[in-house]
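Entry: subunit A
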Amino acid sequence: MQVITREQLIEKAVSLLAANTVSCVLGWSRGEFDYDVSPAVFRSEEEVRRNFVWNDFCGANMSKYLISKASGVDGKILVFLKPCDTYSFNQLLTEHKFDREKVYVVAVPCDGMADFRLIKKVCGEGIISIDSEDAILKVKTLYSDSPISVPLTDVLAERCKNCKSKKHVAYDELLGEDGNVLESGRFDEVKKLEAMTAEERFEFWQNELSRCIRCNACRDVCPACTCEKCVFNNPSSGVENKAAANSFEEKLFHIIRAFHVAGRCTDCGECSRVCPQNIPLHLLNRKFIKDINEFYGEYQAGEEIGLRAPLTDYTTEDIEPCEIFHRRDTDA
Partner candidate 1 sequence: MRKCSLSEINSVFAEISKSMTLYLPVDGSDGSSAFSQWTEGVKWSESLNTTKSPKDFFFPQTEDLMAFKTSGKNIELTDIRKESEDFVVFGVRACDVRSFDILDRVFLSEPCDSYYATRREHSVIISVACSHPSETCFCTSFGISPENPDGDISAWKTDTEVYFSPNTEKGALLMDKLSSVTEECSDEAVVKQKEEISKICSRLPNSKVDTNTFGGGKTAELFDSPLWDKLSEACLGCGTCTFVCPTCQCYDIKDFNTGNGVIRYRCWDSCMYSEFTKMAHGNNRLTQKERFRQRFMHKLVYFPENNDGIFGCVGCGRCLAKCPISMNIVKVMKKFGGEKSEK
Partner candidate 2 sequence: MNNKNLREEVLRISGVNPKKCMRCGKCSATCPAYDEMEYHPHQFVYMVESGDISSLLDSESLYRCLSCFACIDRCPRNVEPAKLVEAIRLSKIRKQGANHMTANDVPALLDEDMPQQAIVSAFRKYSK
C-alpha cells in the first residue's frame, strides 16, 4: 500500500494534461496480472484512466526513458518519480542526457516496492491476484482456497529494504510529504563479502556470475548505461562479446560495466531487479560506492546536478592503491 493512491496520481496527470502543462505522461501501465507493470507513455486522459497504475510493483525507474521520450514530444512530458528515481534523474541531467525544460517531474513518495519473486517464494505459483491493504498483500492463488496474507515488509525488494533515501532530490511538484535520506544497511552484504577470504569470495562470485546469460538486461535498464554504443557491442572495441562464452567473459563484462558506471551509479538497484538469473549485481556497484565513500569522501551520485564524479576528480592526497589493502588488512 502506497501513501499516495493511484487515483491521486491519475487526477494529477489528468489535470496537468487538461491544463496543457504537459502533453503526455510517463508512468506505469497495468499488465495481465497485478504485478507485471510496464512503463508506458500515456497520451490522453482516457488512456491514463484506463491503464495507469500505481501499486507496490511500480519498481521500474522512469528516468532513463526520458532520454528517448523527452526529445520526441511537443511540449512537456510528465514523469512520476520515486525518491530513488530522482537521483538517476539528476545524474542523467549532469550528463546532459535530456533537456530539463522538456520534463515536468511529479515526485511521488514511495513505501518500498515488492519483489514478486519473493511473493512467489511465499505463495508459490499460480498467483491470480494481489490486493494491497495497510501494507499487507492479499495474494490469491490457484492452489489456495483463501487469500494468503503477506506483509509488504516481508517481500520488499532488496533495494527497498535497504532504501538509501526517501527524499526526492529533484521535482517540479511534490505529492504528499518528502522523506529523508536514510541510514541504511546497504553495505552490509558488501562488508560480509569483504570479510571472507579471497577463496571464498572467488567461489561466491564464480557461482553468481556463472549464471549470467549475457542478456544485457542489467545494462539496458541501467540509467547510467547511456552509451550510443556499448563497448561490448562494438566489434572494433576489441572486447565485444555477444554471449558470455566462459567465466572470464562474464567477469570482464560485469567488472567493466561496474567500472564504467562507478561514481555515476546512483544505486537504484534496477540491475538486480531485472536480472533473470537473480545475480546480485548491485553488490558490484555498491562495492565501488563503498570504496569511493571510504577513500574519497561520501559521495552520492545524482544528489545534485553537476556534481563531478569521483573518478573524474582527484586530490593530491588520495590513497595509494596498495594502501587500500594494507588499511583493510590492519582493520581486520
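If you want to know what made the cut, all candidates are chains of the complex that A comes from, given by their letters.
Going forward, a contact is a pair of C-beta atoms (placed from the backbone, for glycine too) under 8 Å apart; a residue touches a chain by one contact, two chains touch by 3 or more; residues count from 1.
Everything numeric here is computed off the predicted structure, so don't read it as measured data.
Student: So subunit A is shown by itself and the numbered options are 1 or 2; which of them touches it within this complex?
Tutor: Only one candidate touches subunit A in this complex, namely 1.
Student: Using the touch rule from the top, collect the residues of subunit A that touch candidate 1 in their complex.
Tutor: Going through subunit A, the ones touching candidate 1 are 31-33, 36-41, 60, 65, 117, 121, 124-128, 141-143, 207-208, 211, 213-217, 219-221, 233, 242-246, 270, 273-274, 276-279.
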